[in-house]
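Down below is the structure, laid out as structure tokens.
Here the complex is missing a single protein chain, while all its other protein chains stay put.
Letters A, B and C mark the chains in the order given here, with residues in each chain numbered from 1 onward.
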Amino acid sequence: MDHAAILERITASMRAAPDVGEVARYIPELASVDPNQFGICIALADGQVFASGDADRRFSIQSISKVFTLALALGRFGERLWQRVGREPSGQPFNSILQLEHEKGIPRNPFINAGALVVTDAILAGHAPREVLGELLRFVRAAAGDEDIHIDEAVARSETDHGDRNMALAHFMAAHGNFENRPALTCGTYFHQCAIEMTTRQLALAGRFLIGGPRSGGLISPASVRRINALMLTCGHYDGSGDFAYRVGLPGKSGVGGGILVIAPGRASIAVWSPGLNQHGNSQLGTLAAERFAQATGWSVFG
Amino acid sequence: MDHAAILERITASMRAAPDVGEVARYIPELASVDPNQFGICIALADGQVFASGDADRRFSIQSISKVFTLALALGRFGERLWQRVGREPSGQPFNSILQLEHEKGIPRNPFINAGALVVTDAILAGHAPREVLGELLRFVRAAAGDEDIHIDEAVARSETDHGDRNMALAHFMAAHGNFENRPALTCGTYFHQCAIEMTTRQLALAGRFLIGGPRSGGLISPASVRRINALMLTCGHYDGSGDFAYRVGLPGKSGVGGGILVIAPGRASIAVWSPGLNQHGNSQLGTLAAERFAQATGWSVFG
Amino acid sequence: MDHAAILERITASMRAAPDVGEVARYIPELASVDPNQFGICIALADGQVFASGDADRRFSIQSISKVFTLALALGRFGERLWQRVGREPSGQPFNSILQLEHEKGIPRNPFINAGALVVTDAILAGHAPREVLGELLRFVRAAAGDEDIHIDEAVARSETDHGDRNMALAHFMAAHGNFENRPALTCGTYFHQCAIEMTTRQLALAGRFLIGGPRSGGLISPASVRRINALMLTCGHYDGSGDFAYRVGLPGKSGVGGGILVIAPGRASIAVWSPGLNQHGNSQLGTLAAERFAQATGWSVFG
Partner (left out) sequence: MDHAAILERITASMRAAPDVGEVARYIPELASVDPNQFGICIALADGQVFASGDADRRFSIQSISKVFTLALALGRFGERLWQRVGREPSGQPFNSILQLEHEKGIPRNPFINAGALVVTDAILAGHAPREVLGELLRFVRAAAGDEDIHIDEAVARSETDHGDRNMALAHFMAAHGNFENRPALTCGTYFHQCAIEMTTRQLALAGRFLIGGPRSGGLISPASVRRINALMLTCGHYDGSGDFAYRVGLPGKSGVGGGILVIAPGRASIAVWSPGLNQHGNSQLGTLAAERFAQATGWSVFG
């Protein structure tokens, strides 16, 4: 299979796409990004790496960070984590508070905002935010094999200034006894984890620990690999998860910065990036590119 | 891999399970089934078949029939089907009416009751129920390679007598213009499709068309295989779908009669059956057996 | 107080109103009514009657009929009625099915459609629809002191043909065990009660039994008078009830045919009619006229 040619064709096709979606507007730092960018990178299980387009531009990984904090939390707490957060698709937007009220402060899964806050709250307990963020960066850098991965402080500050919705979720869970730290402390840590900057290439490399098999590098257990992939497939795109599974057929996790990490178990880690978003808050061209890639390679977990 | 030994060990373990769940009570025919039964059967891509336990007792496939009607509908309507039904997990119980109100009569996916009614309504349009049920039986028999598969009329009648909830869903969608036949006609057809009786062995054989590759037998296209498996994985167990994906890691579809059809893409079709249900309405031992099977074989779509 | 002059001024003002709302479209019979009509009539406790505008044109009373069936049901079942229906504002549109799911088939109050269906179902049990409709017409005619009040069969048939939403509500309650008759039977009766035709004058006269005191004519007990007025005030305009209480300050019940029955306890029964509806499904000019009337008379239950 000529991976390089596949990526080039996809990039060319995305460059010509008439509708690139709209960039996230809720914080100024994200709103000012040029939507006419597209990058794709694939890191194969055998070590080969192919990239195309704007694969070396840095972007804010945002919710893709939830994959890394979940990996840390599963490593530390194992199955106990599920006492505080579920693992079911929510059928609701990423920032919805509705189910929390009916379900007594237990979020549906670790990839909606409420669930990700609980995960961060869990790994924060007993530690300073600085320590936890340091541990997270070490994990991401080790996974990517690249030390040049950092938090964009301007984005983190901007998210803090516009973080009322997440603060509401945090206080709501605290009211139900499902929070261990002060809401502002956990939210502050969460805003920083979301503000990690990576290139598409770095993200593809960092995702290799989810391929499974020898290339996973021992960062997490084989069982955790499967479980995180299962959660990515069922919950990784919020109320667009079913659509992504149907069209792409591979586990994926999107971020509002326009990135998507896609895993082809046993085969490759794929990263796509384009800042314009569709109505579910997932990258418009990124989703389309992932679909084209799956069609071109025939890769699908579903047969 | 010694499949026979794996099945025997699982069966022995299930025979010793302390909690077998409770049989469905909403219709008398299902309520009178002995919950202390368990069967498992695996049909490999290479043609080998292994069975254990009560694999040759007939049971009511109930919602597993939704997989077969979806296959018929995708074959007939292709992507147009998605104008009338979504493909997202609902995050709600199988018979919930809540989202229909917010979403103007378009059900979330074809595996919750509302969505399955739409699928049946679509393939019924312009035909008599008898014709449609005949076509469905021909499909199931061809898939199983077994002509001895029938509808249990007593179960169908009993479901009709206790079908108010489904009638409510049907009328509600009709009120939103998302129904082509009279609600009573479509519901009657639906109650009959749910009343198909099969053995665990027959179900495993019938599921081979979803393995993909040459063994799928050309009943549906490779693309449809992948799409149905994707829907089974994200939506096949209602609000327990995420849990099934996490624990089993394979696409599956459950029925309130206690059966579960599980697909290991490229490898096998697996059927398990035990009439006792857990709180989500899925077979208690069947789910557990599927999990044990996945652990024993190491089969998972997630790495 | 010069009631005649007040009514004339209001009628003149309504004739000049720029926005008369839109007539109900869901059945052809209501959709074809000319929206540029307005009538008002007041029946005082002392026996005087004043009318203005199109007060002698017949219209479909629709949901105002719920007041009369509630009066019959309270007379027959007393407080036992509240085992099957609540008496709280729903905070939802008149035809919502949402709360039924969370609240196990018990509708919030007797004035939303689900609750009115339960009331009709209760008075229907053990009787033929013809008998119950006969009893209802006798009650309404006795209250109005006018035998010339009838059911418009064309409207009743048309509602039956477009009755899927109410059929859904009925089947849903039946599924929860909160229905005594076949859904189609109760719905058929309900569609006929809604199709009663009255003039604005007849409606004002029929409403006198809710004034309380000697003019109530002994049709219902003083306690029932208070209770029905309480329910009209808190629930009579669906999710516009709070607004009506705030602006008008008197109990009222609207119908989708454009009529509103308003009660000034101890003083008068007032009927207004104009077929154009606002966004809550209540008469646009009728609501405005009721507000003007309350301002002009200073009548309010709130001081």
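The rule we apply is simple: a contact is a pair of C-beta atoms (placed from the backbone, for glycine too) under 8 Å apart; a residue touches a chain by one contact, two chains touch by 3 or more.
Computed from a predicted structure; not experimentally measured.
Peer 1: In the full assembly, spell out which visible chains the left-out chain is touching.
Peer 2: In the entire complex, chains touched by the missing one are A, C.
Peer 1: One chain isn't shown here. Among A:Ala17, A:Ile97, A:Leu185 or A:Ala296, which residue touches it?
Peer 2: Hidden-chain contact among the options goes to A:Ile97.
Peer 1: Among C:Pro28, C:Gly78, C:Gly177 or C:Gly213, single out the residue that touches the unshown chain.
Peer 2: Of all options in C:Pro28, C:Gly78, C:Gly177 or C:Gly213, contact with the hidden chain holds for C:Gly213.
Peer 1: Among A:Ala24, A:Leu72 or A:Leu169, which residue is in contact with the omitted chain in the full complex?
Peer 2: Touches the omitted chain: A:Leu169.
Peer 1: If the hidden chain were put back, which of C:Ile10, C:Leu231 or C:Leu285 would touch it?
Peer 2: Within the whole complex, the residue contacting the unshown chain is C:Leu231.
Peer 1: Determine and list the chain A residues touching the chain excluded from the picture.
Peer 2: So the residues of chain A touching the missing chain come out as 96-98, 100-101, 164-165, 167-172, 174-175, 179, 183.
Peer 1: What is the set of chain C residues that contact the non-displayed chain in the whole complex?
Peer 2: Residue positions of chain C that touch the missing chain: 86-92, 99, 108-109, 210-213, 222, 225-227, 229-231, 233-235, 239-243, 245-246, 249, 251, 263, 265-266, 300-303.
The rule is simple: only the chains that are shown with their structure count from here on.
Peer 1: Measuring centre to centre, with centres taken as mean CA positions, what chain is farthest from chain C?
Peer 2: A
Peer 1: Could you work out how far the Cα centre of chain A sits from that of chain C, in whole Å?
Peer 2: Their C-alpha centroids are separated by 54 Å.
Peer 1: In whole angstrom, how far does the Cα centroid of chain B sit from the Cα centroid of chain C?
Peer 2: Computed from C-alpha means, the inter-chain centre distance equals 47 Å.
Peer 1: Just the number, please: Cα centre separation of chain A and chain B in whole Å.
Peer 2: Chain centres of chain A and chain B, defined by C-alpha means, are spaced 32 Å apart.
Peer 1: Which parts of chain A, given as residue numbers and ranges, touch two or more other chains?
Peer 2: Nothing qualifies.
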